[in-house]
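Just one protein chain is left out here, and the rest sit where they should.
In this document, chain identifiers A, B and C correspond to the written order of the chains, with residue numbering beginning at 1 in each.
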Amino acid sequence: MSTISAKALRRSMQNFLPSLAPVRFVAEDGTPEKPPPGYRAPDDALLREAYRRMVLGRRFDTQASALTKQGRLAVYPSSRGQEACQIAAALVLREDDWLFPTYRDSVALVARGVDPVEVLTLLRGDWHCGYDPMAIRVAPQCTPLATQVVHAVGMAEAMRRKGEEGVAMALIGDGGTSEGDFHEALNFAAVFASPVVFFVQNNKYAISVPLARQSAAPTLAYKGVGYGVRSEQVDGNDPVAVLSVLTVAVEHARAGRGPFLVEAHTYRMDAHTNADDATRYRDAAEVERWRAADPLDRLETYLRARAVLTDDDIEADRSDAESLAADLRARMNIAHEGDPLELFDHVFAEPTPQLREQRALLAAEFTAQED
Amino acid sequence: MSTISAKALRRSMQNFLPSLAPVRFVAEDGTPEKPPPGYRAPDDALLREAYRRMVLGRRFDTQASALTKQGRLAVYPSSRGQEACQIAAALVLREDDWLFPTYRDSVALVARGVDPVEVLTLLRGDWHCGYDPMAIRVAPQCTPLATQVVHAVGMAEAMRRKGEEGVAMALIGDGGTSEGDFHEALNFAAVFASPVVFFVQNNKYAISVPLARQSAAPTLAYKGVGYGVRSEQVDGNDPVAVLSVLTVAVEHARAGRGPFLVEAHTYRMDAHTNADDATRYRDAAEVERWRAADPLDRLETYLRARAVLTDDDIEADRSDAESLAADLRARMNIAHEGDPLELFDHVFAEPTPQLREQRALLAAEFTAQED
Amino acid sequence: MATVTMAQALNTALRDALTADERVLVFGEDVGPLGGVFRITDGLTRDFGEQRCFDTPLAEAGIVGLAVGMAMGGFRPVVEMQFDAFAYPAFEQIASHVAKSRNRTRGRVSLPMVIRIPYAGGIGGVEHHCDSSEAYYAHTPGLKVVTPATVEDAYWLLRDAIDDPDPVVFLEPKKLYWSKQDTDFATRHAPPFGRAIVRREGSDATLVTYGPSVPVALEAAEVAARDGRGLEVVDLRTLVPFDDETVAASVRRTGRCVVIQEAQGFAGVGAEIAARVQERCFHSLAAPVLRVAGFDIPYPPPKLEHAHLPGVDRVLDAVDRLQFDDVPDVRHLIVGAA
Partner (left out) sequence: MATVTMAQALNTALRDALTADERVLVFGEDVGPLGGVFRITDGLTRDFGEQRCFDTPLAEAGIVGLAVGMAMGGFRPVVEMQFDAFAYPAFEQIASHVAKSRNRTRGRVSLPMVIRIPYAGGIGGVEHHCDSSEAYYAHTPGLKVVTPATVEDAYWLLRDAIDDPDPVVFLEPKKLYWSKQDTDFATRHAPPFGRAIVRREGSDATLVTYGPSVPVALEAAEVAARDGRGLEVVDLRTLVPFDDETVAASVRRTGRCVVIQEAQGFAGVGAEIAARVQERCFHSLAAPVLRVAGFDIPYPPPKLEHAHLPGVDRVLDAVDRLQFDDVPDVRHLIVGAA
């Protein structure tokens, strides 16, 4: 009856299934590998730029971690080790595309062009996200897991329905894929054929919980199949591969061919946040093994071998990175409290009478204290 | 790195993927078909029993629908056309297994042995499910979509952890698979290797919304793949096939090999409930087409051809069905109001002081009215 | 002027909003060809097309989350939750995003959207179909919460809600869907969004209520009037923002107050009203503010609704008790939510 035919089913399955091995262009030692068909290497200029952003990104990340020790940030979730993913996510998007990041994606935001201080606004203890999401087309970094993924579908639908060409990219972690909202987002996007890319950074841990306790799927990329969403897996520490696969994904979505799910196999080198103690749940040896897969080293070797990157380039990038860090330190060292009375200003467009009363009350308290 | 090998991936995929066409033993015209390997036909005695239960089940269903017209039921969601699924779900379970049904699965409950009047207790306007779920191992029929599926996983885990051999079967509709709880249930079950069977009755509609608006997956059976859950699709109007596949699924779960997802392709012949008007969203022609796939007719032809079913048998089943209906009418015609004061009794094990006060207040009102 | 039901008024409001503002979109479960289980969206897909009114898969968190993204993208989504209890799966999206977006972006990402929820009881519904969930939303800062009690208010408050720059939880009293009024929507008589209204004047006591309980209060006032007692009835219309002025002015005048709500009493909106009234009008009060509310039990089944719902008798009973001393006697306590 209305059941799909076996032939059609086999064909449609082939459309959804990811590669059997993660897509890879560059081996861990930096030597080239043959990628599967359908993927092109990004051009050298883009790779050069990616390298630069990765160097800046990593410096930003270590600086932010350092700032937590000085109490300048309330908390910081580092993405060290995930730079290939972070940078690629930003670089494959156009200005009119949208990014829906999580708390761990600060480096992607910096790469997208958000002022680093604004990126850290929430984490330094303000109640708002710092930047103007509408202006730069980056949603506020999202903490409630997987909730942002549905927003990305909504934004993709908004763009599609307005006849715009934009694509929305939703970032999510391996753990986040367990949440119901992830499922609802994939299903909606598939049914509406929304121009959205779901980019899973599988960094192997959700705080302390390892992937094996999070999912029994062969790989997370297989999560697309049950929705009819085209899926792919990629070596998340190979910047060339991540750029290549995400480019295909974004083009697929932009061409109106529906959503695309990408799983990047990567690793969270640091603890979950500065407040976490990763030795309680994982071996130092495991972390060491992943050090050999460092995405910066890998790209450096690869680009040097192709003579796209010189010692001078590297020197220049490092120096830019130091400037970024110095600037960040300087600007973050200015203590910032915020005006308590502003707390009432953005609850509604117009404060309710009750909020006006409460504001007046707080103002009166301050006046009394000053007296 | 910790990524699964391509070979292992291919192998593991084969474990999860459903058949390319729905498993079928009997064609629509009642003639036998060759099923895919791995599935055995149930023995004749079971098929004979299944036929009997289907006849009883259908009569129960039409009687319940009729009772709504007389105002004896608040609402009734009919499962006419889905008898193969309803009966098989009950018959493949042992006494110590658990069933987690939805509002549409009254016929499965009757087949499981729940007193028909108790099955209809909630629907006739009582606030409780009528039967004792613990005694008969059937959870209260569940209305909030997909929520029961997680409970089934919990029960399966409870049995597994107590070293019992029971299996939990969760029933769910095609629409319900879109809810986040469905996803969380499948994922939990896969990670814990829980002895649970997820049985999706894909009756093509969620109230008015057709399957195509619910999912873009090639078939709903593919939803298991992304969790590493073994999956199968079956012709849901072929009682022989449904019994066969569900038997495999239950055995798989009971053997400790983890959860199993079965999608049955079937059809909701009636409107969503008596209160719904299905002509607003579907053609009479479509319904007519499905009439040809009637599961009772199909099993009857099949069993007659095999000489397992005689005219006398059919006569006897019909007469039993009429008795069931008459008994139901008689017992449902006794008006039943319930004692309002009992409303306070089961909120907590011991009513709080506040509930005691409220109970006293209501009792006082009644006394005042009597005066 | 024509006789219009509340259901029709809501349908007309959606039509007029879809016509007036092309950013308005309607979506949810069964809102397309079926027209919604209560037919509030009847004909919208036919008349405005699939693009403006469409069905989604079944997933309430998904529906609200989708609306968040679409509102960020410039649309004004009006989503329907099929029933009160079926909005609970969306609670995280509502509490952590819908309510907070403006604030956590310092005003840059506002989310003008309306979440329509048929709510409360009185229609013989089975479990999960009769919850009065207003307190969950009213307690969440950043949400406006509205519930109309008349056909005209249904139309105008829904129009206001759709035009509002903030997210609005729009609670439609199911049992009033078929209530009727002679009206047209050419000229507005309804007071502004955010203002309560005195539906009936009286000088002996004030009944403060909203949504499904407004007709109950009016009927109680009618009965009381026959006994020579003048009850003033205040219909809140919007629970957030709350109109302290109208409520307090009335209670200061009458000196007595009974709050009526269908929802279970404990920590409900009625508790807030009682607390506010005594805070503001303590020295004008001749008696404690009493509440008539649903009991603190899960919503009862159809045949026992009558025992649970705050009805005219219970309201009049509470009024009768508005001037006692405070001996701890059970007759003394709030009716229904003691």
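Basically, a residue touches a chain if its C-beta (ideal position, glycine included) is under 8 Å from a C-beta of that chain, and two chains touch if they have at least 3 such contacts.
Note that the coordinates shown come from a computational prediction; the quantities given were computed from them, not determined experimentally.
Counted over the whole complex, the shown chains touched by the missing one are A, B, C. Taking the complete complex into account, A:S178 is the one of A:S19, A:Q82 or A:S178 that touches the chain left out. Screening B:V191, B:L220, B:A278 or B:L303 against the full complex identifies B:V191 as the residue touching the chain left out. Screening C:G74, C:P141 or C:P191 against the full complex identifies C:P141 as the residue touching the chain left out.
Residue in contact with the omitted chain (choice from B:A66, B:V117 or B:V347): B:V347. Remark: the residues of subunit B touching the chain excluded from display are 122, 127-129, 132-135, 139-140, 144, 147, 149-159, 161-162, 168, 180-181, 183-185, 187-188, 191, 345-350, 352-354.
Contact residues of subunit C toward the unshown chain are 61, 85, 88-89, 91-92, 95-96, 99-100, 103-104, 127-128, 135-136, 138-139, 141-142, 240, 242, 248, 252, 263-264, 266-272, 274-276, 278-285, 287-291, 295-298, 325-326, 328, 332-334.
Although one chain is not displayed, subunit A still touches it through residues 74-75, 122-123, 125-127, 143-145, 175-176, 178-181, 206-209, 213-215, 280-281, 336-338, 340, 343-344, 347, 352, 354-355, 357-358, 360-362, 364-365.
Rule of thumb we're sticking to: only the chains that are shown with their structure count from here on.
Note: the chain lying farthest from subunit B is A, by mean C-alpha position. Distance between subunit A and subunit B, defined via averaged C-alpha coordinates, is recorded as 41 Å. A straight line joining the Cα centres of subunit B and subunit C is 36 Å long. Along subunit A, residues 180-181, 183-184, 187, 191 each make contact with two or more other chains.
Multi-chain contact residues of subunit C (touching two or more other chains) are listed as 56-57, 59, 61-62, 89.
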